[in-house]
Structures are given as structure tokens and as C-alpha cells.
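One chain of protein is taken out of this complex; the other chains stay put.
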């Protein structure tokens, strides 16, 4: 899993039906507590907001955190770091 | 998920039966809103065209966006960014 | 699979229901016995602690090491290296 | 998905039973039409030969292009680029 800080959100009006209602967040990834120059876009599942440090799950396991486990999504915010 | 701009399309006449009818697009990836030198080829599922900024899902979750969820595909355009 | 040394743990109070009780460990990865500057966050499944050298499984196979195989997790500590 | 040019084939007599009969091709990957220094080994599913430009699917979706969808394979040539 990866840790990072939410930097913004991405708006997409025309998208896959099963992704309607998903909040796409752009996350700046961290490594050992330090910010990197890597970014990933993830769907929020825990009510996280811009500026919060979060935990991300990627790959096919990510969908297990969504209401619709069949949505074509490969990265989800699964926790907010204290 | 990844964001990028569609730069072209790839034509393949001889291909897997289950991919017939798929539009293969070459997408230049972005990071935090800036273009990178990374590219990925994805099947379009939302009617996106060259020059549009799109959202990509990769890995086995990508197939969930296709009519034929058993097509051997690992990257799909799932949304158009506003 | 990857080898690395556990450097710390990540605390997340607000998280996915199915991840409650999981211990998130930050692991510094090794390559051919040498430490690298790469890090990954993994759920512990073998009772490993900070400073121990461990074996990690990533991707969707990782969940098979958890009590709840449907938890949205993509990296698990599956062994402690002797 | 990835595009590349087939550079050679790999011969393996002692291998997993379910991979017997598979043609392993070494493919030099391209990025935006330019060759890179990255290579991947993929099983051919479309009758492609050395020197041809092909389309590759990687990850667990790749197996859907094989006769035996349970073969332990993570990369398949799924099309020949025109």
C-alpha cells in the first residue's frame, strides 16, 4: 500500500456508468514520510479531503473498498493516516 | 488511476478475436497536471478522441469497462476529464 | 516477492471497516541483500516487528494471507527471513 | 497495453506442463512510436514473428488470450500492428 497527501480532485462528467458518484482525488505519494514527485489518482472511500494524509490500495484489490465492486477502478483511498 | 492526453490511435488488423472492434489509443500520461514522457495504450470505452484529456484504469480491473469483460486487455479509458 | 526491513508502523483510525485490526508496517526494500531507497506499506500476517527482515507479497495475491481475504489490501508480510 | 518489436525467442525445454507449446518471444518496447531500452517476454497468441510490431497485454488479463486460461503466464502478444 502507499501513503500520500491529497492535492486536488479530478472532475469527469462523461465517464463509465459504474463510476458515477465516485470522487477522483489526485494524491502526491510519500516514501518513508517524505513527499516524492510521484502522483496517483484514486477514488475516495473514507470521506478524505484535500490536504489529508491517506493510505491507498492499488490494483484489483482496490475495488473491494467500493460499494460497486465491479467498477473499473484500480486505486482507492482506504484510510486516513492519524 | 492515471490521467493523460490521447495522442494517436494504433491500428491492428490481425488481433485476438475478442478485441475486434476495440479502439486502441496511445495516451501521453500526466502527473499533477503536467505532461510526462510516459505513454500507455488503452482501449476507449467512452467515445474519447485525439487531444482529449482522459482517465485510465489499468490492470485486471480495466476489463470491467468493456462490453466483453473477458477480452485480454489491461488498460481502458474510463472517463473524459472536464 | 520482495525482501525488506520493517522501519515503522502507520496508524489510521478512520479506515475501511474490513481493515480494522490490520497492522500497517512501512518496509524499506532490499535488492540482493542491500537496502534500497524504496519503501512499501504492508499489512503484517506473521507477527513481525520493527527491525525484522521480512518477505512481502504484493498485488491481489497478498489478500490470501489475511483472515479477511476480501479486505482491500495489496501488500502483506508473509514471512520473517531467518 | 504496450507496443513493441519482437527481437527473438526464448527456448525452455523444462517448464510448467501448462506452458508446453507456448512460444516465448522477447519484445523490445516502444513509447510513442520510438524504441526504448525496455524488454518483456510474452507468449504469442496471434502467429507473430521476429521483427514484427505487436501489441502486448500484461498481468492476469493476458491469460484470457491463451487456449489454456489457467497457464501461469503474465504477458501475451494479442495483436500485430499494421
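Order as written gives the chain letters A, B, C and D; numbering starts at 1 within each chain.
Here is the rule we go by: contacts are C-beta pairs under 8 Å (C-beta built on N, C-alpha and C of every residue); 3 or more make two chains touch, one makes a residue touch a chain.
As the structure is a computational prediction, the values presented were derived from the model and not from experiment.
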{"item": "Among D:1, D:42 or D:55, residue touching the chain not depicted", "value": "D:42"}
{"item": "Residue ranges of subunit C at the interface with the undisplayed chain", "value": "1-3, 31-32, 45-47, 55, 57-65, 76, 78-82"}
{"item": "Hidden partner chain, residues of subunit D it touches", "value": "7, 10-16, 18-19, 24, 26, 28, 37-43, 59-60, 62-63, 70-75"}
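Please note the rule applied: only the chains that are shown with their structure count from here on.
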{"item": "Rotation angle superposing subunit A onto its copy subunit C by C-alpha atoms, nearest 5 degrees", "value": "70"}
{"item": "CA centroid of subunit A to CA centroid of subunit B, Å", "value": "19"}
{"item": "Interface hub residues of subunit C, defined as touching at least two other chains", "value": "60"}
{"item": "Pairwise touch network: line, ring, star, complete, or other", "value": "line"}
